Every structure is written in structure tokens, then in C-alpha cells.
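I have a structure here, written as C-alpha cells, and I will follow up with some questions on it.
One protein chain omitted, others in place.
In this document, chain identifiers A, B and C correspond to the written order of the chains, with residue numbering beginning at 1 in each.
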Amino acid sequence: SSLSGLGTHGWRAPMDCLRASEMCNQNPQCSSRFRIMRQCLVGRDRTTMLANKECQAALEVLQDSPLYDCRCKRGMKKELQCLQSYWSIHMGLNEGEELYETSPYEPMHFSDEFRLASIISAMDSALSKGNLCSDTGKPCNPCLDAAKACNLNDTCKRQRSAYIATCNRATPITHNQEPCNRKRCHKALRQFFERVQTEFSYPLLFCSCRDKACAERRRQTIVPACSFEEKVKPNCLELRRTCRSDPLCRSRLADFHMNCQTTPHSITSCPNDNYHGCLVSYVGLIGSDVTPNYVDANHTNITISPWCSCRGSGNQETECEAFLRDFRENACLRNAIQAFGYGADAGFLPITESQSVVPSERPNLQPAIITKPVISSNDIKPVDSACVFSTCANLKDGGQKCSPSNSFECADESMLDPNMDGS
Amino acid sequence: CSLQEEEVTVSQLGLGYISDETVLFRYCSGRCEASRRNYDMTLAILKRNSKLIKEDLKKAKHRPCCRPTAYDKNISFLDNQSRYHTIHEVSARKCGCV
Amino acid sequence: CSLQEEEVTVSQLGLGYISDETVLFRYCSGRCEASRRNYDMTLAILKRNSKLIKEDLKKAKHRPCCRPTAYDKNISFLDNQSRYHTIHEVSARKCGCV
Partner (left out) sequence: LYFPQSTYSETIYVGQPAGAPVLQVHSMRERPSEEPYFCLSWRNIQKPPLYAAWFHLDPLTGVLYMNKTLEWTDFDSLSSSTLGYTRKLTLKVAAAPVSQKATCIHHSRVDVSLTFINATAPSCGQKMEKLCFPDGDISSHIKENRLPGALRQLRRFTHADICPNYTISYRVEAGTIEMPFAVNNATSELVVTAPVDREEKELYRLIIVCNVRTADMLHRLDTPLLINIYDEDDTAPYVNGTDSEDVLIEFSRSEGTVFGHVFVYDRDTTPSYPKDQTENKFVGTLMTNDSWIKDTFTILHGFREEKAMFGNVRGTVHEYKLSLSRNVLVDERRSVQLDYLVNDTTYPGTEGTVMLHFNITILPVPIQFSNITYIFVLSRKSSIYSQIGKVCVDNCLKFKGIDIVYQLEISDRNVSSDVLSCYTTVNVARSLEEMSGVLYVNDTKPFYRPECQELQYVLVAQEQQKQLQTKTHLLIIFDELSIKMAERPRSLTCAEKRQRGECETFKGMGAPTGRCHWRQGTDKGISENYSTCSPDLRTCPDGYCDVIESKNMSICPQDCTRVPIIGGHERGLMLGIKAGYGTCYCYSEKCFCEQDEMEEPICDDMC
């Protein structure tokens, strides 16, 4: 709209939603429509309310106001109010049950890549200073080194002790009471990641492990017994609905979906090949209703998941499994974590979802690097590339010798038997 | 009398917890001569004067001690069985002659 | 660790004043075992563990001291040359393990 100028690269620099709602409130026409929109959203049956004329008119005006494109900054002052302003208009724009919502946070630009580089260099310097990993004979445990680095830094140590003491407090277990105060634990975890430099907090979460003990320490970082596990696993869609009823959680989930969504058209599988964006939005989820964590101490193959299942999804099982897949089978998230953890080890190759083909494009974009895709040996999964068999069309006529294309090797024939049933 | 520090593992703290995590142990050490009062001087003299041989007078401290005047609230860590513990007032934060 | 007292003459205080007046000298004495903290326990263990032989660690106090936590403001008296004097913080008023 007229008020927001275009930023570099033809990208529009977003205004902060607090200022946008202040400007709207100063404009009589905008503020009255903003009030109407909020009333439209209060009603239980939002969709019918949004279909009514007055709500449509309000939406029309608001789409021209700075509120339409406004964003918020992570860790800004009054971040929660900014997010509340954002959702008060965007709740009207979305249907509400979308799989993915637009993130209210300002996107992280390429400049942030250098911050990632500094984090990796911090890991390099820690490793080169001859700590446990480079000592011969001593077991290599980068997560233990991360704990040491944190313990030796006053802020990190204090904040870490604060959340552990809060989350680990074994309140008296009376019959079926939770072992700790989960809400207070989540708040302490959020404060830890907001107040402690990423150079100390990220290595605790994303350290690379070569053995089970290290992987278990990494899994324990957020004190899962209190912040993650619960007696009963809720349905994932129920968890998402609870999250979306809280502006902070809703924002962090939208941000995670936006920055960690597996993107077929990128080398790293991450949107805009931005690992850091994914890591920041992943950490943003810790301490919310959808707190994710490593599900086990497997050091070779990491699996991350929120604490929920798709049992009892009824007809929405596919959507539920899609929500769960965004955590458990997310190539972008896995690559981002491994890039951070193994950043110091050369030779890390990101796993791509499928062959990344970027067709001929405008001259000033760098050419795509095509890596050879890997087909799983025992099954074609829908997300994998198709299986190709090529035969010569005119073989029978003994005509010109042709060599069938063997761009892929398929699994054994049985795999193609359609009544192979699995659910 | 000032704050000193030592990097030790939690196991080395010797409290019975087994953990390879390294923590910073801060302690107070140094002399307190310059902080003495008339009380200290009098007590030292009375202790040296053999006529007053009361037992508890002999044990009384005739010099200020270099001791912590504030402690780090707590230190939390993960032990080698992957269980969290929090121990209170292990490390000094400020020192003084008391 | 408690407040003890002793009747002494000003001269016996040994501060150089000559006066036959008798004053009540209170001091602190007693054990502080029961006031130890994790700090004290750890410091004692580290001192016993010969590997850490840093000099200032050896001198650090691994037990709370029984010391005054408050003093009588002052004591005034007439010396043997009939001159008045006031001396500060000679006698303890309260004791504690610090």
C-alpha cells in the first residue's frame, strides 16, 4: 500500500504492527473498520460473520491500511502486543484451519547468514581450543563441551540453572498430578533462549553426536520430562488448535512452517536456502504448546517431533500426518541442525527431497547444482521420485540399436505389486 | 581477601554427584589483617595472657575471616545417568573479611 | 557459636590505656559445623584433593567462622590520670557463623 516503501531486491519493507495499529487508530476511517473487524472475529462462527457485508467492507479498508502488510520483530519490545495486532487482522484473512499460515515475523535476510557463520566459527574456535573433542583419547562429546561453555559463562549458567531448577522441581506427586509446573517451565525455557546468546544456547540444542550418551544429553537439554512429555499424547490437530488460540504460539508455529518448510526448489531443502531462519524458528517453538524435541537418543539418525499422535483424527488423518511429517521427516530442519552441528566438520552434504531442477531462468541467478537423488531400496514413497523403466519402442523391428535410459535403478519387481497393502 | 576461581567437574566437587559437566567453582582466599577492629586486638591479647584460660576464649577467632559474603544461588547440571540436579550455594559470588 | 563474656579491667584490654575501671568484654566462641554450606563441603574436599595445590586454595577457609555480627558501639572510661577516653567496637553484641 502507499505507506510502505519498497525495500531492496523489490521486496517490500514491512512496518511493525504496533506502529501500524497506532497509525490506523489515528485514522477515523481505519480505526472504525478495525473495531468492526475485531467484533467480526469475536463471534463463535467466524466464517459466517466474515461473509456479512459490514465485515467485508471493513476488510476492504484494512487491506489498504499499513496493518495488512505489517510484521513483528523477534524479541522486540512489546512483541506480544505486536503479534496480537497482527492476528487481529490476519485471523480474518485466513480460513483458520489452514495447514500453513503466514508468519508475523519479519523474514531473516541473507545478512543473517553471516550470523550463522559466526555461530559456526564460534563452534570452530571452541573445537580448535583443544577441548574434549580434539583431545586424543578423551571421548568426543560436543554436547558436554556446550554445557561447559555455558557453565563458564555467567549469564548462560544463571539462566540454565534457572530453567533446570524450575523444570526439574519434583512437586509432590499426588494422584495423577503432573510431575512439575509445565507452564512455568515453558516460560523459563523461553527466557533462556531469549536472554542467552545463541553462541552458547544453540550448541546445547544442536550439538553433533557420535554416541548415545551425547545424544541423550542433547535430548535432555529442555528437561523433556516436564517441558515435553505428558501422561497422555493429545491429537496433533488438537495441539495445533490449542497453539493457534494463543498469539505467541500461533506466531512461532507459523514462523516454523514458513522457515523450515521442506522446499523442493532449493539445494538445502530450506526456503531461500536459509538454515539460520529455520533454526531460529525451531528454537522459537521451544517453551510453547507445540514444544518439539528429539524423540530418542539415536545419534546417527535424528528424529524430532512434538508430543502428539494422529490417533483419533477421524477423517483428518492425512492432515494430521502432514502436520507431524513437518517435524519428523523435515529435510530442511535436519539439514539445518546437522549443518550447525557438523559445521565444523567439512564435507557435510545436505539431503535433498527430490532432484532439484531449476529450469532455464533469468541470466543473473546462479545455476542450480543438480545432485543425484537416492531412491529408497524397499519402497516407493509418494514423496520420492517415480520409478522409470524404458524399453525401445521399435525393438521388434531390429532397427537402430537403442540403449534404454537408466537414469534410476528401481527396487525389485515385487514392489510394484499394487496390492502391496500397508497403512 | 578476594574471589578466586577453579574449573572443576561436578564429580570433583566431591558431593557425591557423578557428572562430567565442568563448572566454575569460586572461593574466597586472602588475608584480613587490614580489617581488624579493637575487638580483634583485645581478643588476641587476652588469649595470649595465660591468666584467662577459659576454654571457649581459647577457641574464639581473634582475626576476621576471609569468607564469602554472597553465594551463587544454585548450579544445575545433568549427571551421567541423564538426571538433572540443582545444588545450592556451592560457589562464592562475593568475598569479605567478616 | 554464642556470645561469651569476661569481666576485665581497661588495662587488661591491652590497648595501652591504664585504668582500673572494670568493663564487660563480650566475644564470640563455639562451633559452626551446623552452619556449613555446600561451598564449605566442596572447598574442604578440593583442599584435601592434592591435585589442586594452588596456594590460595590451601589458605581458603572451608568452615564458617564464629564471629561477631554486631558490636557494642563504644566503651567510655576515666583513666588513672582522670582523663576520659572512648574506644569503639571493642565488645561483641551479637555472634553468628559467617
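Simple rule for what comes next: a residue touches a chain if its C-beta (ideal position, glycine included) is under 8 Å from a C-beta of that chain, and two chains touch if they have at least 3 such contacts.
As the structure is a computational prediction, the values presented were derived from the model and not from experiment.
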Touch partners, limited to displayed chains, of the chain removed from view: A, B, C
Selected residue (touches chain absent from view) among A:63, A:81, A:181 or A:298: A:63
Residues of chain B in contact with the chain not shown: 14-18, 31, 61, 63, 66, 88
Contacts of chain C with the absent chain, listed as residue ranges: 34-38, 41, 44, 47-48, 58-63
Touching residues (missing chain, whole complex) on chain A: 6, 9-12, 14, 51, 56, 59-60, 63, 69, 71, 93, 95, 98-99, 102, 106-107, 109-110, 170, 172-173, 235, 237-238, 241, 258, 264-265, 271-272, 311-320, 322, 353-355, 357-362, 365, 380-383, 385-394, 400, 402, 404-405, 407, 416-423
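Definition applied: only the chains that are shown with their structure count from here on.
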Geometric centre distance via CA averages, chain C-chain A, whole Å: 62
Computed distance of Cα centres, chain B from chain A, in Å: 48
Euclidean distance of C-alpha centroids - chain B vs chain C, Å: 17
Residues within chain C bordering two or more other chains: none
Footprint of chain C on chain B - complex, ascending: 4, 6, 8, 12-15, 25, 27-30, 37-39, 41-43, 45-46, 49, 52, 54, 56-57, 59-61, 64-68, 71, 87-92, 98
Residues of chain B that touch chain A when the two form their complex: 7, 20-24, 72-78, 80, 82, 84-86
Interface residues, chain A side, partner chain B - complex: 141, 144, 147-148, 151-152, 157-158, 160-161, 164-165, 167-168, 213, 216-217, 220, 223
